[in-house]
Structure formats: C-alpha cells, structure tokens
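Shown here: the complex without one of its protein chains, the others still in place.
So that you can tell them apart, the chains are marked A and B in the order they are listed, and the count of residues begins at 1 in each.
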Amino acid sequence: MAELVTLTIDGAQVQAEKGALLIDVCKARGIEIPAFCYYEGLALQAACRMCLVEVEKMPKLQPGCTLPVAEGMVVKTDTPVIHEARKSMLEFLLANHPLDCPVCDKGGECELQDMTFRYGLGESRFLENKHHVDEQQWSPVVFFDRPRCILCYRCVRICDEGVGVDALGVVQRGVVSAIAPSHGDHLECDECGMCIDICPVGALTSGMYRYKTRPWEMNHVGTICTHCSNGCKTTLGVRGGQVIRANNRDHSGINGEFLCVKGRFGWDFVNSTERAQSPMLRTNGRLEPVSWSRALMTVARKLNEVKQRGGRVGFIASNHTSNEENYYLQKLARQGLRSNNIDHHRTGDVVTLIDALAGRTDALATVADLYAAKASLVIASDLAQQQPLLHFQLRANWRHHRSRTYVVTPGPVRERKFAVKSLHAEPGRELDAVESLRDDLSKEPELVILFGDAIQGDAVRRLVAFGDSLGIPVKYVCLLDYSNSRGAIDMGLAPGLLPGYRPVAEAGLEPGMTIAEMLADASLDVLWVVGANPLRNARLAAENAFVVVNEMFLAETAQRADVIFPAASAYEKEGTVTNVCGEVQSLKKALKVMGAKTDLEIFGLVAAEMGIDLGPFQPGAVFEEIRREVRGYNVSLPVIATGGAAQSVPLNGRVPALTRAELIQSARDTLFTSGTLGRYSKNLTSVLEHPGKLYASGIETP
Amino acid sequence: MPKINEIIGSAAAIAKGMSVTFREMLNPSITDLYPDAPPLFEERYRGVHVLQRDENGMEKCVACFLCSAACPSECIYIEAAENTDPKRISGGERYASVYNIDYNRCIFCGYCVEACPTDAITHGHGFEIASYNTATLIYRKEQLLAPLPPGAQVPLVVNEEPVGAGH
Partner (left out) sequence: MTFSAELEARFAKMMQSYPPGRERSALVPMLLYAQDEIGHVSEALILEVAARLNISRLDVDEVIGYYSMLHKRPLGKYHVQVCTNISCLLAGGEQLLEHAKKSLGIGHKEVTPDGQFSLEEVECMGACCWAPALEINYDFHHFVTPEKLDQLIASLEKVQ
C-alpha cells in the first residue's frame, strides 16, 4: 500500500495516494476538472491550461493535470476566479478555431464543443478574421484541418509513446506552430488512426468517415473485430445497413482505446459489392443463383446419399466463425455424418502447449497480463505487424512499469526499441538463443513467453521445460493468426480432437483426415469448406468431389464449388469468439446483409433438411451447450453478456497431440493484410504500403 | 310596462346586430376565391419546405443533420457527401446527396427551420400536397430545392472518384 496523504478538495477531506495527480484524485471523487491535453497513460503536457485550480498558499492558479497531491494541500476547483480562467482559456482556444461545427465530423462528440457549452463564455471578444489554412490529406485515412487544431499534443504523444511509430511532430512556434507528419506532406506509418480517435476536436479526421454522417445518426454496436487473433473490441457505427466507421468508443474491452488499422478501417468488406448475396448451384457447369430451399435441399440430399453408401466427406472449417458455429459444425460432422475428416488452417501449436502444461491452469497469460507482467520474452514473431494489441500492451507495460522485454527474432522488430536484450536467431535456432538468455531470465520475478509458429511440436515441449527450469512463475501465449483461430481448435475442429481437447477415441472414432490429406484424397465424395480458401494455393485431387462452400466472396475455392451458401460476416451475427489468449468475448449483430445467413443457421438448416436432430441452432442455446460440454468453457455468463472477456481454461490433463510441422503455419499477414477479408476491403488495400515480406528490411522504419 | 321594455329591447338588439351587417357590407370582402384565385398567405405561413440556394446558385444545405435531429416526427432523411472540386454542390465541405421529407409525418412545426445553422431549410407557402398515394408524399431534394437564380450555372460534374482511392 502506497503512502497516503490527506488534502482538502472543495472543503472535503480527501485521502489519496502520495504523488497521485490532482486531476485523477478529483475524478475519483466525482469532481470534474476539465482538460484537453491530459490523457490518462500518456506523458504530461500541461499545454491547454483548462485544468487550472486554486491551491492555497500558491500565488497563481495551478494546472491540476501536473500537480501531485501533497499532505495538507487545500484545493478549490469551483471558484469565480477559476470560472473566469476557464472562460478565458476557451476564448483563446476559439480565437482561431473555425465555427464550422455543422460540417465538422466531430460536431456532436467534440470535447471543445462540450467544454464551451459547459464552461464557455458564449461570445468572443475577438473580432479579427480567423486565419485559414487549407485542409491537408496526409494519407488515405488521415486528413488534417489545421485551423481546428488546439495543439493539445495528444496525437503526437499517442503516436510516439503509445504506438511507437513517432510519425507526428510539432513544427514552428508560437501562433504558427502546427502538427506535422513525418514525411513532409504525408504520413508513412501504421495508419492505425489512433491520432484521429484521440483528437479532442475535428482537426484530424478519418478519410473513411469524413462528411458521411453525424455521430448521433448512427447505431453504435460494440462487437469484436474479426481480423487478427487479439480480439479487440470495436464499436461499429452503422447507418442504413452500412458500417460507416469503427472505433472503441467507450474504451471498454481488453484493448482500451487501442485499435489497429484493420479494426478501425478494415470493416468495409461487409458492404462490398462483391459479396455473395444468393445461394448458387452449379448447373451445366455454371454457377447460377438459386433459392435457399433448393440449395439446402441439394446439399442435404447429397450428404444423405453419401452417408448411406459410406462415402467420404470432408470439412474444412474457418478461423473466423464463432465458437457456436464451430461447435455445431463438428457436431454435424461427427454425430450427423460419423466423419472425423474435419480440420482448419492451423496457425500455431496450441495443442502441444496445452499438453506440455499438463493441467496447470495458471500458465496461460491474458492480454491484461502482458500489461502487468514484470518481464516478457517474444520469440519468432513480429508483434507490431501481426499482433498489434499485444505489442501495444507490452509497450504500455514498458512505458508505465518499466517492464523488461527480451526479443528473439530472425529479423528487426519494433519491440527492439525498448527491449533490454534483442537476439538474432535463424529460423530453427530460436531455442538456442533463448537458452543463452537463461541467466537473465532466471533473475526476473516472473515471465510471459509469447511464441509464434516457428516453435511447434517438440520445440514447444522444450520451451515449457526451459520455462519450468527457470524457477519463476512463467505464463505462455501461443500466437495465432485470426479472430477465432483459438476457438476453432478449442471446439475440436481437428481430425484427432473433440471439443475441449479430448481425443476422438473417447467418442469411439478413428482420427480423420487433415486439410492436406483431404485435398490429396482422390476418392473424396463431398468437401464442405466453411469460410476458408484452401484452393488458393492448392488443387483438389478429387475431380468429381461435390464441393459445398460457405463464403462471403467468390474467391478461388468458391469458384470450384458446386453449391455456394452466402455466409454472414462476424459483424452480422451473435455468438462468441476466443482470442489468442483464450479469452471468450461475445459478438453483437450490427447489421444484416441481404441474402446472407449465418453459418450456424446454414448448418442447422442443412441438418434439419437431412433429418438429423442436432439440437436448436440459436447462438445462445449452443453456447449453453458449449459451457456444459466443453472443458474449460464454463465461463462467467455475466462477464460475457456485459461485453467483458472471460478466459477459458481448457487445461486438465494431457492431450494426445498430433503435431505435424507442415500443418501449422502462420499466414504471415501484416498490419495491412488480412487473408480473404483484407483482399475485399478497399480501405485496407488503399493503405497497403508494405506489401512485402514480414521481415523485409525497411518495414520497421516508419 | 314590461311589454314596452321588451319591444324596445328587441328593437335595440336588432339595430345593433344589423349595424354590424351594414358596416361589413361597406368593408372589402375577406373570403378567398380559392381555387379560382390564388390564396393569400401571411408571410410566416408554414407550408411545404424550400431548400434555399445562395446567390451563386450553390445549395445552402451542408448536411449537418440538425433539422433531422430537431424534427419531432422524424420525417427528414439525409445522406451526406463530400464536395469535391469537380463536383461542388454546396458552399461548405459537405452537401446533402439525399434530402427527403416525408409529408405523411411532417407536422409543420418549424423546428427544422429554427435548427438550421445556414438558413437552408425554410417554410414556403406550398400547401397543395394532398394525394391519394402516400408514396408521393415523400418529397425528394429535387422537389424541395429553390430554383436556380438567373445566370447561375448548374454545378458541373466531372469524373467522380471515391475518397481514399489511393494517394
């Protein structure tokens, strides 16, 4: 417990931690001190002078945002002098601020507007003409309207401190000082849009959202981003059946204010004109739109026919579908068709990790652990590119707690800027490099180890053995690629595993075929591909196989399909997803795209058509079943229902793991790519600046 | 006696009543001859809305959505778009690409006119909007806009390119 001091705020005795900032202490007491430049977690600036308070025995008003509380301090936050000061500050801020609120994107959610309304004078004594500078476009997503800027430096600080890109600065001085981008007239950065989000006024605006609508015109739906595996919460602004913007409006969820370029701008695939909006059936060699009932009937009949004659059916599942859909799909395969030929594109070896941990329930880290841990070790992954939230967390941990980070990668990564030790390791030699850190690591009080797909199979076991031998508490994160990669393996979308990492032998079944085996099996009768694109770089050996595809876009696999079901995206459904750290969060339906059905509905309807009873296919009901049946998924319902994240603990006992190196491979998506979804997001392709390899030189110099 | 009083009283009442009649006979008539003649309106009559233009013929509406936010019957629907140099519709950065008023719902309260920061939406004197088909009561921007001032050019549309298409 830190030392407490007693001070008086507005006549009331208050106890607070010594050294805490007055503005925070007041906030905790329910006293608002207005401020623009103060932003929790960022360096102090005291630039805006809105937070002035009266402190006894101090001759002038003091900025509350930089004033640490001290014993016996007497503070007044609500006096005529302060009111006068606030009015003057706002008058100065508005001296050159254009009053174009009706056209400004920020109008309605602008901090300057709110403050002026609450504390302002209502009129100005400045009669001079305002200084006009034309709006500048800095990148496809960032626009800068200089006269609106109040120079609070929030954008500069979040870019430099928060994201570590340092792409914004302040040039010139006095009345002509202005925010400037890193490359003269344009930005070369992560395009994460954090600067736009953090701007208290409408100076930085988003290229995707600007002049589209007003804040109060949208429905705001808080759901989980459907791109990478970090599971950031994103609030979609929806109007007229279209997603217009995304941000984490209320800073809730595991990511706080953070969102990367994909979460903030990569939503436009939802309203892409190339979306499949009607079921298609191959007739006379051509795909033609048909009714839902016809498509469902065709598939159901085919599956029944193959089932009766004992044919071979394979399922390739998705990294993006919800836990409910994954669970229902494996039920359809295993119970409905007695087939274990079910697999998905695996991007990390969670299975071996869980086996190696052998039931230790406290050894899997959460996203919050990355912010709290005293030390962390990153192995063979470029977090800033592939796991942006995890990178943000590690960086924030270093900024706020001076945590110690060790990096072992085959190339330069951004974490090296703050790592205490960075080692270069050729692919395959990572564990040798880790071994050389033994002395340093064993001196740490605790450790979180994050490892990418380069560590798999035996290497995972050796890594866990190494962690055990350090004699300190060690937690692990097995890095994965996509929004529900973890949920897919948890729900048993693998030929040898039932949901909850139970071996298939428990259900009296033989292990089935993997993706590669299914594609190579010339005698396959039916292949059902759900939200995946295995035929992008491969060929289907079974020439005559009947291919069913659940897809949003007619990509390579869909082109080969005999039946296409137009599927709904994660933003169009209810359900739950599990992030890279095993945290379960709920999806909220934000909109409906005409013609598409959720995968759960499609599975349920096909099962019903086939005459198989697999239980109700409502997300809530299936989730109840998951909580009952899947080990570790008995998570707290209130936490999930209120938009929180509850970690699943799928650890009790050994997993008869079958890991084969060729089956586990990350897709190496960068910040600006996201598999098929990324290809159909115009926003993402327009900001794509570094199409090259993950570790290509120069990718780290923003 | 009461009889006399009654007669005098009645006569006085008739005289008083007829005096009004005779006086009004001399005054000009206030009955409108609508529909044979155009009706007369007070200046501030709240009729069908007019979207005003500025002196250059630009639309005054900048699609700030304040009218639709103020509207108690939620009858105003707007879609906004950005002015570009080749395609400049309004004086501000933004213009209304769609502006619909649903006269099935409008109660002519005038709140929208009050809310408008650019004096773009005003009440005109149009009132003949009765229809057998309610679908025709949704007025679009083209029906609401004031005519172009003499000499003004219709804004020219040169090839349109979406924002964010690369830089």
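A few notes on this one:
The criterion applied here is as follows: a residue touches a chain if its C-beta (ideal position, glycine included) is under 8 Å from a C-beta of that chain, and two chains touch if they have at least 3 such contacts.
Because the structure is a prediction, the values reported are computed rather than measured.
Although it is left out of the displayed model, the omitted chain contacts the following shown chains in the full complex: A.
Contact with the chain not shown here comes from a single listed residue; of A:G108, A:P147, A:G169 or A:G411, that residue is A:G169. Only one residue from A:S88, A:S182, A:Q618 or A:N634 touches the chain missing from this view: A:S182.
Counting over the whole complex, chain A has residues 166-173, 177, 180-182 touching the chain that is not drawn.
Note that only the chains that are shown with their structure count from here on.
Centres computed as Cα averages put chain A at a distance of 49 Å from chain B.
Chain B makes touch with chain A in their complex at residues 62-66, 68-69, 79-82, 92-94, 117-118, 163-167. On the chain A side of its complex with chain B, the touching residues are 100-103, 107, 135, 137, 139-141, 186, 207-208, 210-214, 216-217, 240, 682-683, 686.
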